[in-house]
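A single protein chain has been removed from this complex, and every other one stays in its place.
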Amino acid sequence: MIIVMQPDATDVEVAGVVQRLRSLGAEVSVSRDQGRTMVEGSVESLLQAESPWDSFPGVDHVVPQVRGGRRVGREFKSVDTVVTVGSVAIGAGPLVVIAGPCAVESLDQLLAAARAVKEGGAGILRGDAFKPRTSPYTFQGLGKAGLEMLAEARRLTGLPFVAEVLDPREVDLVSSYADMVRIGTRNMSNYPLLREVGRQDKPVLLKRGRGSTVAEWVDAAEYVHNEGNSDIVLVERGIRGFDSSARNTLDITAVPVAKALTHLPVMVDPSHAAGRKDLVAPLARAAVAVGADGVMVDVHPSPETALVDGAQALVPEEFRALMAELQAVARAVGRV
Amino acid sequence: MIIVMQPDATDVEVAGVVQRLRSLGAEVSVSRDQGRTMVEGSVESLLQAESPWDSFPGVDHVVPQVRGGRRVGREFKSVDTVVTVGSVAIGAGPLVVIAGPCAVESLDQLLAAARAVKEGGAGILRGDAFKPRTSPYTFQGLGKAGLEMLAEARRLTGLPFVAEVLDPREVDLVSSYADMVRIGTRNMSNYPLLREVGRQDKPVLLKRGRGSTVAEWVDAAEYVHNEGNSDIVLVERGIRGFDSSARNTLDITAVPVAKALTHLPVMVDPSHAAGRKDLVAPLARAAVAVGADGVMVDVHPSPETALVDGAQALVPEEFRALMAELQAVARAVGRV
Amino acid sequence: MIIVMQPDATDVEVAGVVQRLRSLGAEVSVSRDQGRTMVEGSVESLLQAESPWDSFPGVDHVVPQVRGGRRVGREFKSVDTVVTVGSVAIGAGPLVVIAGPCAVESLDQLLAAARAVKEGGAGILRGDAFKPRTSPYTFQGLGKAGLEMLAEARRLTGLPFVAEVLDPREVDLVSSYADMVRIGTRNMSNYPLLREVGRQDKPVLLKRGRGSTVAEWVDAAEYVHNEGNSDIVLVERGIRGFDSSARNTLDITAVPVAKALTHLPVMVDPSHAAGRKDLVAPLARAAVAVGADGVMVDVHPSPETALVDGAQALVPEEFRALMAELQAVARAVGRV
Partner (left out) sequence: MIIVMQPDATDVEVAGVVQRLRSLGAEVSVSRDQGRTMVEGSVESLLQAESPWDSFPGVDHVVPQVRGGRRVGREFKSVDTVVTVGSVAIGAGPLVVIAGPCAVESLDQLLAAARAVKEGGAGILRGDAFKPRTSPYTFQGLGKAGLEMLAEARRLTGLPFVAEVLDPREVDLVSSYADMVRIGTRNMSNYPLLREVGRQDKPVLLKRGRGSTVAEWVDAAEYVHNEGNSDIVLVERGIRGFDSSARNTLDITAVPVAKALTHLPVMVDPSHAAGRKDLVAPLARAAVAVGADGVMVDVHPSPETALVDGAQALVPEEFRALMAELQAVARAVGRV
């Protein structure tokens, strides 16, 4: 944290700031630049960054970030991060497609979906064993049995898989099976969970909270990175808005904004954004065109019997048609 | 309007509804379908459609639309409407690009912009002579002199132009110069203005209100169509949202939703959505990929001196680069 | 407009800014304050306030307001404005209640409502002769005949009335009958209409746009004031939000925010905010408690036959009960 004093700040005012920082245990250095005094506190004093420094006499403004900014930020690392899941590289250029059922319901259902998405050209399988549901009376997932089915699907198809984790106590379990762990939209600000996935070594797919700003999403990624895990992929999946045509308002602008702010790969989930199957293909095309590194799509062999989100799932032939469309757009924007 | 009675509605309940409709001057017909009674009122009774019919004894629900639905709706006409501006056809397949300065500031500025966008491949020139500004103390446009400059730019470049109209008393003036009149986001629900542009014969570009749902936007188009003018192009330009990364939240989903609901062409204005130049190209690509019939882009020969919205305007070389990107995406989605 | 240069701005940089301002026709003065150079342009140069001064070399930031701020602003006039309608003073302390039917439907309906609200203690009658409706196929108001009914209701009850105006060409007509003219939520950014009501001498009730910020609402009031009419009352009536429990999201916070920013009276319309009758009383109480100068409530003698917004209208006995509740809260917050 750097506290920039006003051009006419007095020595007494500078000393007041220094003293307060020291009282918080910070090491302090003072410098002058272009006619202004700068007071910089050590990393530990960052914990105090929300003290209302702006109201201290003589203070002009505060640069609150860690020196060099957030670890996930472009100012920390300008080169794009590439996240590898199995043998699939996300952020390396070519479009990556994650596909599969929203929830694992049975081995048959999962294998049918996995084979279909493999054949269609997906690189990573999705399928959840633990589901966060708005109501406690809806299907909550198969748990460990679901993870075992996912591992079996991987064995049979060769596709690595990503699965959601909901509980810090289950991170080890999910992480021991999955190739990538996912933080869902409801848990974007669940900091104990973010810390736990930051401490294990599988890549992390971090969905944006439906009521969260891009800046808060980036801060959530920082929680993960700060624990040592830098393999993070951001996923925009729609935010709250006032129009009820679709389930959520896909914030397509968030993709270039997040890519400008961070060095992380950014993907889009058009299925959960739309909640309606007929919108999945146009939104997926838009995602590729806007610059996303990949898309994540719900595919189900028989959506009319799906236990979760059947209305938004593509059937295998629709998925194959979508893949052809996405490949064309990907070529047009130089993702090959 | 059709009032569907409950399966067990009594004759007295049906009679109550019929009587109320007749008291409003409607011609009424009663029919039975699949065990239910349906009471239908004549077109005039539609004016009463918001009477709380749902609370009448025995009423199940109301189908409020005009027989055959809205005139701008797919149920009224399933074939896509093509709107012709000068020699440019919007909605016929090939991507249409409207470009130019946000506001006409001087003949020099306008001609420089017009030549640049013509050279870059735009089909229609934009430039406003009347500007709706949030504050009364900012530049409000050159008025009639601005329209004359636009006509001169058309003469010199061959580009037809679109200009905003703000006041029902100025519709004839703007319409006498422009090839297409525009209703801005602040006036989407200005019904006297919508009616006036519905009564003149130039095509109408109807921007979505920044706080309006897609359904309300479609109803606004219906106001225009209802007066006899069916040459309407819808433009999504960003809505209100809680994230301040960009000026507005571009609701890219609104494009396929509006195209599914109506037979009208739909375009996107990424410049006003973003308010930031660096986001214009990715959002424009997304618009083409999602299925928009065209995009509308701010171009200014020297944005640093622009009187309005300089931060979002592209310079001519940026516009040329954008056109190349858009052509590639347009080919990928079959718009050639 | 004052352009504040960076502490280390060079003379060449200062000269660049001065030159640009002069080229725009501004009179320019340069001063130094606390080690920084300030360049101030004359009022005329305000028209240029959106030129991207921030990107000029050496510029630190811009203070864009007119010297002394907006005319509706506290910095222009610190004392609260009192707006008088007939013999009723809005903003003088005591709570003012405006009540009546959303739309004038017939003389009988209007008189029944007017007598009920008079008896209940309302000070001003509401009732519209021109209605802005989302669909062109719903009831649009009785027009001039409705205004004559309102005048008759005034004659019989002694209540002054407020009526909406939609079209700049109808301002004189509405103003010749009504004691106060209203700008509805759809027209908050209809600047030609704002200017027209600013040029006539009846007080103006200015509703907040459902997709507009408080700052934009205050700027809309400035349009009216700038034409010479300072008798403006602001009305919060709910904004767009993502929760569909009520028709709109009542932004109760906007009341103290608007009262802090401006010297104008601020009222609340709980009926249009809620769209549901059962929420009108609690929201009206909240409005009084938060500091509103008055409330505006829909009352209808027989809501089940109302042509507009029947679901939110109170019947006379509910209105009387509400008035008793509001008087108690008004006393608690010192409005007597």
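We just call them A, B and C in the order they show up, numbering each chain from 1.
Convention: a contact is a pair of C-beta atoms (placed from the backbone, for glycine too) under 8 Å apart; a residue touches a chain by one contact, two chains touch by 3 or more.
Treat the numbers as computed from the prediction; the structure is a model and nothing was measured.
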Sole residue of B:S55, B:S244 or B:S302 that reaches the chain not shown, by the stated touch rule: B:S244
Per the touch definition above, residue among A:I3, A:M180, A:I239 or A:L264 touching the missing chain: A:I239
Those residues of chain A which, in the complete complex, touch the missing chain: 20, 46-52, 55, 66, 132-140, 166-169, 186-187, 189-193, 209-212, 216, 219, 222-223, 226, 239-240, 303-311
For chain C, residues in touch with the removed chain: 211, 213-215, 239-246, 249-257, 260, 273-274, 278-279, 282-283, 285-291, 325, 328-329, 331-333
Touching residues (missing chain, whole complex) on chain B: 6-8, 34-36, 240-242, 244
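One rule holds in what follows: only the chains that are shown with their structure count from here on.
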Taking each chain's C-alpha mean as its centre, the one farthest from chain B: A
Whole-Å separation of chain centres (CA-atom averages), chain B against chain C: 27
Where chain A and chain B are represented by their mean Cα positions, the distance between them in whole Å: 34
Whole-Å gap separating chain A and chain C, where each centre is the average of the chain's CA atoms: 42
Where chain A touches two or more other chains, by residue: 240-242, 244
